[in-house]
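Here is the structure we will look at.
One chain of protein is taken out of this complex; the other chains stay put.
Naming follows writing order (A, B, C, D and E), and every chain is counted from residue 1.
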């Protein structure tokens, strides 16, 4: 069994915080390695207030990068940036090839990324499609690394489960959660990471409310007798491949 | 946390063996309680060879009952029969009320039943609908037991997860497994239980082949590096409610 | 191989004409037996003009019956009436049991009925559900006839294909045709049968237009080179069970 | 064109408040008639705290009735109770027939009810199925009233649009809103109506948070330039039949 | 609130006439601005008769352009051509960038385009994907215009609703209309616009029949009592994003 390793593939610099911050912090609190791969800084599409202030493109990218690094640090994750540009995030075989490298280097046992459908933001599904394609290519010993070298038997990856984190408008994105993650233990960390993103202060309460809502569902689906605390917080996920287990529970 | 208890709700006397025998045996091997509730004996719809031999209805019911008891015993499960009749299995508030009793008595932490769609056999979805309705009613302190008494606080149930086991023609029944159960450890028991049903000998190889096929998928979805044995056997399930967990894996 | 026999199960007295008249007439023209089982006369829900004229219930039923008999005769089909009442058509085990008799008596090699979803008319899906249930029960040697006798080996049926004919508002009923039937040869008969239903004269042109529309699709999906005539007429169906064949075409 | 009249069909005594209170109050504020038909009091399934206090069935029904009347009054709606029982709410032709009377008496131009799928509560879809069936039957001049009399031409209804209000766990109920209603104007009334239901105090904040969440979506889908207030509140609906209009907007 | 402005994005030169001519003419009759953006002339894929006559590519493009201009003029719309080529219509960031310009220039309050699925014509979904992507990009102040300049605050767009117009084979394209537009008032204009496309004369009657069919559905879904004329004509649409409103109707 491989060492636990979580790989988070995020289209823009902030996505991993709002949607998967609890899962990341939980894993880090268990002492596991977490790597966030940011495909872009969200410099064009998710930085409106900075554009309105007249900042330049490079400056905006630096600000977003610094914020994301701070948030990742609070959550306990490593972070790297592929700087592929956003709005639109353009899919390419080159970008996928670099993601293959990331998969082989981090040897994930769990993969988190965006869902495949989002009518409000085309970059999110593009990130998901590249993540899924890279995951399959990274399994194949005949697929070269981005520098043209071939992987050894140890460098290819297995078949880690993939979880889609929550889009901004879940129902419109056909997002039907099949996993509810109890993130109560990690909630303070997630809240602190959100506060590393000051330009989107209105999102703090929005995602706090969402955590409460998903927490209610955690309690509802776990049954009323289990003694979960009143302030249970949750995150919702869609598991893409079937769960493999030797016990039904 | 309640003691582990698995409740299997089966439309006919043989269903639980072919489709969930592995899960039942695994739980029993872990020392857990398993209860099979057979809603009918399958006396009309799944006993063609006995009708062709000219046997009478009551005789057929006795034969099916004895076979099911033998199979349950091999698997390590208790079994009870509601004798509701089959072909058709008629839904009624009475039948549901008796199932409410079963839920409250067995206090299941896991529920297994048929999926909600099966174009080849209407009894299977009818069993599933009654099982799901009874599960919700059994949670409510204001819903009386079948004898008119009201449950105590301890007698109502929580919200145990529900897993649908595999129908005979999976794709036609819109059955898309989201859980693959590794039943290798319990395979010998399942095979022995199948052999308690001699009238359906052609099913032995059919369900052995299916176990191999689902085993290949267990290995595929667990990743090639995990060292699962070549003869891994599997069973496929659909989890109906979202999984509640505090770790993504 | 059984003799060709088509069984049409229709909720109301007119349904089989508008939606399946072409298929019925084609079969009859090939010299095959066709039986229409009308579950009701449509006396309450589809006879508004007669109610507005102040006719009594029994009179309306007689009128509808006579019209349906005339239309069936023109199409070349036998017709029988179960008189189960409409609006609502109530499902019952008794009604299903009588349908089991019809299946066993007619030994259908093809079954036509309503689709399972229709947000404008609950009687149509009710008819379909009873037809499908009766078809499965009629296959089982352990299921008695409605008079309590048991069928012989020859009296049970096989697994005839089921085709759903077109509802009034196809898209709203999630009706996605997977069979387009070329009814050009039988069009005159279908038109004549429609004209046996004078109270619904506005439907004549409606269903003629629909036949043209489906005919365009017949030509489109058959390919432009096949030389189908300009005035090709069509009917649309959904095949419910997979087609069994030994040649892909 | 008929006078505006909204008919709300609610399985239990509280449902119409939490899920449709804004729509009801908006209509009442416009001076329109609103009628709530409560099929049951929710006496068994949604009154746990009262059962735990040892209250008797009739007493619970009285309490729930009084609360619902108070809430309806605050919202500006008439309310009536069919007392069909809950957990389970049993579908019957009698109950549907009484709903036909309600439709014909209130002549609704808008109908609100539960969605057709809810894996957590079978009473909600049962209410919706009966509401939809009654709406179609009420259109037919050949369908008698519950007292056996036949309707006049003026007493049958047209084809009012149907909107499903939001279930407790929207994604699990396959609830994909296609209408977002801005209820900001009516929010204070809805809040006051919720406070008429003191036994479910935890729901007050839950449904306030939901109103904020749906309000964010109102703003998002209306476009950022429209100047909607920061504290916009919303309710989500699914329109069941296609919208008929003479202007796209 | 912005001035009403309708933007129609059409893959080929004729599409906007057959499928959305009624909506365009209705808006123009209300005195509103309508702009048609034709991505190609349909010169390769939808001009078979001209190829069979031996015409050259450029000549065909000129003919199609002139016909489309005439039809747009009859409908009361402006038209522009992006000349991106057809069969296949190739998606590119450049083409999307030019569409962003169109969105910002026309400031649409309503957007009409093709649906996202059409198994008979890949250009239609390609046009829709580009239209949807451009609409989102045009909202972002950080996304440059195609000349590299950045938009001002007034130049970015809001979130106009998007309506998909009807494909040639609706059911096969999973097109389930949720808006039925009464185009009776504009029908003469639409018919006249169709007659500007003489090479496709067989389409005139096809789309007239379709308008009658959709008109029947307009009447059906509006209710029998509303007094719509017998010759009501309709067009069907799918609204892609949820409707935002403050009144349910």
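We take it that a contact is a pair of C-beta atoms (placed from the backbone, for glycine too) under 8 Å apart; a residue touches a chain by one contact, two chains touch by 3 or more.
This is a predicted model, so every value here is computed, not measured.
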Contacts of the hidden chain among displayed chains: A, B, C, E
Residue among A:51, A:87 or A:241 touching the omitted chain: A:241
Among B:80, B:94, B:188 or B:209, the residue in touch with the chain that has been omitted: B:209
Selected from C:10, C:40, C:106 or C:139 as touching the chain missing from the view: C:139
Touching residues (missing chain, whole complex) on subunit E: 43-45, 47-48, 51-52, 57, 60, 87-88, 90, 119-122, 172
Subunit A, residues in touch with the chain not shown (by the definition above): 93, 96, 132-133, 136-137, 140-143, 150, 153, 240-242
Positions on subunit B contacted by the hidden chain, ascending: 120, 168-172, 174-177, 206, 209-210, 212-213, 216-217, 220, 236
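Going forward, only the chains that are shown with their structure count from here on.
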Common touching chains of subunit C and subunit B: D
Distance from subunit E to subunit A - Cα centre to Cα centre, in angstrom: 37
For subunit C, residues that touch 2 or more chains besides their own: 120, 172
Pairwise chain contacts, counting only pairs that touch as defined: A-B, A-D, A-E, B-C, B-D, C-D, C-E, D-E
